[in-house]
Structure formats: C-alpha cells, structure tokens
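Every protein chain except one is present and positioned as in the full complex.
Here is chain A:
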Amino acid sequence: MNATVGQCEATRRAAALNRIRGPQSALTDFLASHNISAAQIHLDHQRRIQEHEQRQQEQNAGNAEDDNADAAGEDEEDPVERQKRKRKEEKTLMKIKQSKEFKKRKFEQKKEHGSDTEMDDDELARSMLAKSKPLPGQLDNCDICEKRFTVTPYSKTGPDGGLLCAKCSKELKDEEKKDAQANKKRASAPRGRRRQTESDRLMGDVKPGAKSLVDICVRRVANVVHDIDEFGDMPQSVLDRLSQILSKQRVLTPRVLELFLRPDIDRIDIYDCGKLEQEDFQKIFAYMPDVKFVNLRFAGQMKDGPMLYMVDKCKKIRHLQLGAANLVTDEAWLQMFQKLGPQLESLKLSELNDALGDDMVEELVKNCQNLKRLKLRSCSHMGEASVDALCALTKLEHLTLAVAQQETSAATLVKLITALGRNLRTLCLEDYPELDDSVLEAIKNHCNKLTKLRIRGTSPCSDAAFACIFDNNSGNPPLVYADLSDNRDMDNMNPEGPQDNPIGLGSAALEALMKHSGERLERLNLKSCRHISHDALINVFDGVKQYPELKDIDLSFVTQVDDVVMNGIFKSCPALAKLAVFACFNARQARIPAGIAVVGLPNAQDSIVVGGALNDW
C-alpha cells in the first residue's frame, strides 16, 4: 500500500516538474487547463481497485485482521475520516451485538464448540457485519455483473442474496413483470376457452385431448387473415374450412376474397358473399375461368352483369349453387339455363324471392336435362306447376324441395315420386302441409335406392304409413340419414293426438325404422315427434340392440325421453358423438360419458362435467 501511494506521489511530482511535453490534443489541453489529467484519473482508479482488493483479502482472512493492520492499511487516510469510520463501525458492531440474531448465533456456537472455544464477541459481530448488506448510499459490487455501484433503497436483491446495480435491477424487474404477465395470461386463458369449448360442444365436438394441429393452425390463420398476403399452395379442404370460418366471422371482404382466387383450382366456395359487390363477383370469374364448382351464398349484391359474365367466361361449370341472388332478373336466369344448362350436373338455388317463377322452372327443366342433383329451397314464386314440371328431370338422383308459401297437392307429389323415384338416392321434402299417406306409400313403392330421406313438417301422415315405408318386406336398402322431424298431429284441443290411429311419426314407425335401418343409420332426427311413447323409446334403445354407425341423434321436444332412455341410447350407440335433447325435462340426471356432446339439457352448466372414461357409467 505504501509503495503504491509513493509511486503515485512520484508521478504527480514528475508531472508537475516535467513541463516539456509532446503534441497534445485540444481536449487534453482543455482538461489540463481545468486541472484534470487523464493519467491522474487512471492512477486513482488503479489505486481504488487495489485498495478494494486488499480490503477484500483482509476480510477473507477474517481473524487475521486486527486494529494494527487496519491502522497500517489506512495510513494515508485523513485521521479525522478514519476516526469517523471507526466510530461508525463500532456503532454498527454494537447494534449487531444487541440484535437477536447475534445472540442466537452466539448461543448456537457455544452449543457447537462447547465452552472451550472462546469465540470473541467482536469477531462474531464482524463476521456478521461482512455478511450484512450495505445501507443505502454505500458502495457495493453488483451480484450479477460485479460492477461497483451506489446502493439505493430501490436496489434489488440478486439470485445469490447480494444486491444488484441499477441496470441489473431494472432487468430483473422487467423479467418479473414479464413473468407476472405470462402468469396472468395463463390464468385468464380458460375463461376465453370456455366459450370456445361450449361452441365446440354445440357442434358436437367434445373429444378429449388436444385439437388436431391442422385445426389449430386453420383457426390461427383465420385470426390473422388480414396480415396474410397469399395462401400459397393451400389444399382445397383447408381452403374450404377457412372460407367457412371467415364467413362465420363475417370478415370475407373483397381483400380477403382475393386470397381465395386461384386459377389452378377448380372450385370456389364462399359461404357469405354479403360484403362482396358486382366487381368482386366479376373478379372471381375473371381469375378462375376453368372453375367447375361455384358456391356463392348470400350473394345479395350479385346482379345480371356478373351472372352473364360467368355464363360467358366459365364454360366448365358443372356444379352451381347460389343463395339469395335476388338482384338477378329472370332474363339472366334464362340465359344461364340456356347456355350452361346442358352441362350442369348439380344446381342448388335458395332464398329467391323475386325471380324463378313457374315459367322459369319450366325453362330450367327444358335446359338442364342432365341434372343429377337439384335443390330448390325457399324459392317463393315456385308453385304446384313447378313441381309438376320437375317430373321431366328423370336423371335426378338427389332431390330437395322446400318451397315456401305455395301449397302443393298430394297428388302432384305422388306424380313426382312416381316419375323420379327409382333413381333417387336422396329425397327431401320439407314443409309440404298437404303431404299425406299416399305420398309415403309412393315413396315406399318407387324409391328403391334411397339412403337419405327427409320428410319434415307434415301433419296428416299416420304412424302406420310411416311404419310402412320401413317395412322389411319392401326390399328397400337401409337409410343412412333419416330426418323425420316435425311430423305430429296439430290439434291444439287434443295434444295427445288420436289414440286408435296415431298421427305423425309415432312408436310403431320408430321401431320399424330402427329395425329396418339400424345397421347403417348415421344420423337420426326426430325433433318434435311428440307422439313417440316412452315404451317405444326404451324398446328401441334397450342397451342390447346396437346401432354401430349412429353418430348424431336429435330427440328435442320428444318429451318422453328421460334418464333411462338416455342411458339406453349411450349403451346402444357406441359411435354416438352428439345428442340433442332440448326441452326433454325428464332427462337431467343421466351421466354423460366422455366424448359425447349432449346439448339442450336444462342444467347446461352442470352437464359440462362429464363422467370420466367411456365405460364408467
């Protein structure tokens, strides 16, 4: 120490004496004029470091330290300063000696070493002082970066118990904040997910385990669709799913539409065209002249222009589905039927309130002779004459008719079924109030290939006639899809319906249907068939009879359904994924096996808690 100080003194003297200097920079000159010397600063710094190291060595040496050494070490220090420091140290030592911690340690040491080792109080206090943290205002070395810094009340404690400098404190604080935020996010995630889980449940998706990666990615892509410039080589199935999600979120704007326009694929499915205008429709057909499948729903702003452009440009269209295209006039429809009609294999038109009257349907029939699939739903100008005209479309395999408002007689329907029945694989007749037993009989006699049948919203049909369709003697193949909802007696005065000759789809029909099609049936909709008896339900779903393919059942408003029936359904339908039981108030206690989505229970919150494994009810 002495040597260092001496050296330092010597340099200072040399600097003062030696006035002959080499060339200097302006800065050095300026600093020199203010009595600041870089060499001096450097030397001082070195000295401080050495001092510090020395002190640490002394501290490490521990008991080797004594007052003499101390005095020697601080030889050059101002005696007043030294006195002050010493007094301060003594004061802290006194404080430590009086503290509880000190007494405790002393006691422990005595216990350890016995009375023979006379541990000096001073020594013990000093060792505690070394460990105790410096007070604010003092200097310390940072625990992480080892830099020297001034301790403040805000200095953080590092991972090893030492204090941290301002920079490291800040970093630690930031990290803690980030952690806290992540925790918060993790904690709040289930709340947002709850909604998604419920939404999935209504869609019949309650499979345990993580969603497929494709599903997760598609949802994510849909969320960030506005940041995406191009989908690239997205496979068709994924594009379709994206279109569905984006349509549901109502974000299919002209900008998003462009992502879907690809000349290399042959189909376009947009489920919500509500935000698209004339030029956007035109753009679709301009970009994709080779398109074969066109599916545009809610195309409310599609007018004659794009329609005629499509007829002109897209010569390869085979499948056309348009929804709510109400600004297209009859002339444009006529053009379309005439130009594209002969090549169309499927045509689906819905929600047309302003065009497509009986005369247009006649044109349709005349031009579209190759149709295999026809769906006309809510076309309010279609009447009985249209149904009559459709008898000429003998190549039809799939037919869906849901004509609003206009009533059609049973005789016309019988004529239609007689004419087309033998090729039909799908037959859907919705909301024909006149549909009666004679039509059901025609279905039984003529539709020998049917796999999908929907007869909805009739009131005059009898239970016996329904049962007759599924008579095993008919030789008709089993159905895969049966929707016989809303077939019931409509007499308010007699809610039970006539007893001797039951009206609507009742017990006998249900038993016949399940006997006939139980092997293959995948979907069964019996909503509002309220004349089905409890006995029939128990009999059909007795837990012994198995319906291996049945995935989706709707028994809403079939009030006879109770816990016994539900348990029977769970046992009889091993593949069941979704069961709808709205307004079945007797069924609320049934244990729902994992993996089955039951919707419509009155205590919706409770039903989320489902039984554990599949075989544990």
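By our rule, a residue touches a chain if its C-beta (ideal position, glycine included) is under 8 Å from a C-beta of that chain, and two chains touch if they have at least 3 such contacts; residues count from 1.
Keep this in mind: contacts and distances are computed from a predicted model.
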Chain left out of the displayed complex - its UniProt protein name, from "P53 and DNA damage-regulated protein 1", "RuvB-like helicase", "E3 ubiquitin ligase complex SCF subunit sconC" or "Mediator of RNA polymerase II transcription subunit 27"
"E3 ubiquitin ligase complex SCF subunit sconC"
Touch with the omitted chain, as defined above, among A:R85, A:R219 or A:K415:
A:R219
With respect to the chain omitted from the figure, which of A:A32, A:V151 or A:V238 is a touching residue?
A:V238
For a quick check of understanding: of A:Q54, A:T197 or A:N353, which residue touches the chain that isn't displayed?
A:T197
What residues on chain A make contact with the chain left out of this view?
189-190, 193-194, 197, 206, 208-214, 216-221, 223-224, 227-228, 231-235, 238, 594, 610
